[in-house]
Structure formats: C-alpha cells, structure tokens
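Only one protein chain is missing from this complex, and each of the others stays in its spot.
To keep things simple, chains are lettered A, B and C as they appear, and every chain counts its residues starting from 1.
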Amino acid sequence: MQVSVIGSGAENEGRAEEVGRLLAEAGATVVTGGLASVMAAAARGAKSAGGTTIGVLPGHTREGVNEWIDHAVVTGVGHARNLAVVASGEAVIAVGGSWGTLAEIAFARVLGRPVVILEPGWEIEGDGVERASTPAEAVELALRPARELGEP
Amino acid sequence: MQVSVIGSGAENEGRAEEVGRLLAEAGATVVTGGLASVMAAAARGAKSAGGTTIGVLPGHTREGVNEWIDHAVVTGVGHARNLAVVASGEAVIAVGGSWGTLAEIAFARVLGRPVVILEPGWEIEGDGVERASTPAEAVELALRPARELGEP
Amino acid sequence: MQVSVIGSGAENEGRAEEVGRLLAEAGATVVTGGLASVMAAAARGAKSAGGTTIGVLPGHTREGVNEWIDHAVVTGVGHARNLAVVASGEAVIAVGGSWGTLAEIAFARVLGRPVVILEPGWEIEGDGVERASTPAEAVELALRPARELGEP
Partner (left out) sequence: MQVSVIGSGAENEGRAEEVGRLLAEAGATVVTGGLASVMAAAARGAKSAGGTTIGVLPGHTREGVNEWIDHAVVTGVGHARNLAVVASGEAVIAVGGSWGTLAEIAFARVLGRPVVILEPGWEIEGDGVERASTPAEAVELALRPARELGEP
C-alpha cells in the first residue's frame, strides 16, 4: 500500500517524521513531493523504520531531493506534480502546509482519495476528509480502508 | 487583461453569467475551463457583452467545449489543466464550486494570483483571498489591481 | 480553425513568418508556444495579415511572451506544454526545430493531428506526416482537411 504524506512548515516536521515512521512500521510505502521540510521529515521517519519512500519531484532533475528518498520520479511538470503526489497514494495524510498542500488536499478529493488532516491544519470540511489529533490516529485512519480489505 | 472565472453548480450559473458580462464590459478577456455549468455561464455572459473568451480544456480534443468559447486550448493534461486555468488569469473569481475549484483557488495563491470568492463559496482564509457579495463587487475587486496601474 | 506552428532556428524565421501570414489570410488562428524565434515569427506574420494568435506558454507567468500574441495561456507545466501546443491545433506545421519540435511532431501524431514538415526539417516518416517545399504548400496541406469540409 502507498500513502502520500503532504504538508510544510518547520513546526510540523516532528509530527511528519512520526507519521512516516508509523506508516513504515505498518508496511506502507511513503510517497511525498520529495523535497525539504515535511516531505523530508516523513521520508526520514519511514527510513528510520526500514520502510520504502518515493519522491515525486516537480523539476527536470533530481535537484533538491532529500536524502531519504529511495525512488525519485522526476515529473518535469512543476506544480502539476502535486496531482501526481496525491494520485499515487491510496490515502493522503496532510501535516500542516500552505496553499500547495491545499491544492493537494483538493486534488485528492477530486480523485476520490481519502484525506486525513493532522491537527492543526487546513480547516476544510467535506466528504472524505477526516481529522486526527495525533500521528498515530492519522495513520490509523489512513490505513483503515486497506485494513478492512485485509491489506497490506 | 485576462481574468479566470472558476466554479461549478447549477445554482451559481446566473451569477457566473453576470460576472462574465461585467468582465467583458470592463474590457477583460474571460478565461475558464471551457466546459459546462459555471464555465459555460461565464463565457455566455462575456459573449453577451461582446467580449472575448478562452477555454482551457482538460482532454485531448475539443470535446465538451461550450459554444461561447472563442479560443480553445486543448491541454491534454487532465486535472492538471486547473493549474493552467488560474495561471492564465491576472486575477481569479470563484463562483461556487467543489473540490476542483478549491484546487484552482489554492494553485492561484501558489502562483500569487489574487482570488475573489463570490458568496457563498469555499470558506478559505488567507493572504490574497477576498470575498464579494455580488458579481459587481467581485469584478470590481478582481480588476482593481489592473485599474490602479491604468489598465485595461 | 486553429493551426499550430512549431519549430525553432533563426534561419527559419522568414519562412515561419510567411506561414503565419498565409494562415491568417486563410482565416485560421495561429497557435504557437508563445516565445521567441519561429514562435514569434509565425505570430508576427499572422498579425501582419490581421489574424489572431494564441501563445501556449510553459512557465508560471507571461514571461518571455512575444509581442504578437493576442491571447496567452500560461500552463505552468514546463515542457509538457508542448502537448498542449499541438493538441490545440487541428493541424500542425513544423518549421525547422530541434528536439522540442520533434516531441511536438510525435505528440501531434499520438493525438491524430496531421503534421506538415516544411523543408528542410526533421526527417520523420509515418502516417499523417507530409512534407512541403514552400510556406504556401505547407499552409495548403494543413488547411486541406478543413477545406474539404467547407471550413473555415
């Protein structure tokens, strides 16, 4: 199972690392935008637990990729890669974040991917969007649909 | 000047048509996603006032383009065309809308385009996002930066 | 009718300008990538004959747009905008050009758009690709399908 972790903000990196670690412990591959801040923290957390990480980069090269990315996909489509980041997850966890994260939350819902917003975060209500108080709760909510199906 | 009009919902078409008409009367070209609903209404309004309309389509062909589009750009990139819709406006007016509209609002702000949300609409707060009660107010707010510069 | 003109190379600008002029005289709107060189020359030619021009730009802003573009679509998707350039034409005329032009020729054929290569140009053979010796012949070949249908 692949879960996308999105967001930004230095104050959110600790929680993002915890999200990444818990996802990896549960056997899920962590997909991010592959760059710094929350993207790097989530990947670092996943690697600390022996997990696998995918970075979906915006530019034409691997420039800026963080060191915890196992597999980098270089999209070349700039901010449109935000669509690819969330489309590549069976669920999406948002940890803080600004406008780019909001675009990803919205695209995730356009595509029917369930979204979990870890508090505090964008105040968005709508079908398919849940809120979590802790990294553990966020991961639990993100993995629940797969677990009900007997995965991963 | 080009202004992007985004949104969806049958209940919003009357106001979108008014927005399109007022933009055209002010000399602005109306950019939309080129399909039905609010996109068609805004273009229809613009044409009723002799304006010019651009439709930025998601598919590989002109399929689904509304009849009020003067110039269709066929992007072939699916939902990533939402980025092109808002990037092509110097300002963006949102009239209702669901998740796709929210992705457009967010991308507009990633790119620094001012956004005007016509009430009722997405409850998003942030720098560069204003709210308007009427189509006239929405158009006034969208054109204000250009007017201060002596355009269009 | 919209026809896309693609290519690059200073030595090809004279012929590209002629292609743009002839397309405009025939009533076709000229679509290009919106930047310099052949793109600018084709648009300049179209404007010299009172035609209409659309520029499909790669970046996040209008930066680099040539002065003969009437309507700029800012895609934000980098080189992936090459797909949008050719998808937006009912036919494509290539005037010189390097690898980016070859990508456009190939995408045009993926999408079923007829391609006319003005000599000299990429030596590509395949269904739907014709070669022309002069700008007039290139325009004639590009417009023929529409003319057989009674357009534009």
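Simple rule for what comes next: a contact is a pair of C-beta atoms (placed from the backbone, for glycine too) under 8 Å apart; a residue touches a chain by one contact, two chains touch by 3 or more.
None of these values were measured; they are calculated from a predicted model.
*Asks:* Let's see if you follow the contact definition: name the visible chains touching the chain that is missing.
*Replies:* A, B, C
*Asks:* Pick from C:Gly9, C:Gly64 or C:Gly100: which residue touches the chain that isn't shown?
*Replies:* Hidden-chain contact among the options goes to C:Gly100.
*Asks:* Taking the entire complex into account, which one of B:Leu23, B:Ala41, B:Leu57 or B:Ala80 touches the absent chain?
*Replies:* Selected residue, touching the omitted chain: B:Ala80.
*Asks:* Which of these, A:Ala26, A:Ala41 or A:Val56, touches the one chain of the complex that we don't see?
*Replies:* Only one listed residue reaches the unshown chain, and that is A:Val56.
*Asks:* Residue-wise, where is subunit A in contact with the chain that is not depicted?
*Replies:* These residues of subunit A touch the chain that is not shown: 2, 29, 31, 52, 54, 56, 60-61, 71-77, 80, 83-84, 87-88, 107, 111.
*Asks:* Residue by residue, what part of subunit B touches the chain that was omitted?
*Replies:* Answer for subunit B: residues 60, 76-80 touch the chain left out.
*Asks:* Touching the hidden chain in the full complex, which residues of subunit C are there? Just list them.
*Replies:* 77-80, 83, 99-100, 102-103, 105-107, 109-111, 123-124, 126
Criterion: only the chains that are shown with their structure count from here on.
*Asks:* Which whole number of Å gives the spacing of the CA centres of subunit A and subunit B?
*Replies:* 30
*Asks:* Distance from the CA centroid of subunit A to that of subunit C, rounded to the nearest Å?
*Replies:* Measuring from centre to centre gives 40 Å for this pair.
*Asks:* Can you list the subunit C residues in contact with two or more other chains?
*Replies:* 60, 76-77, 80
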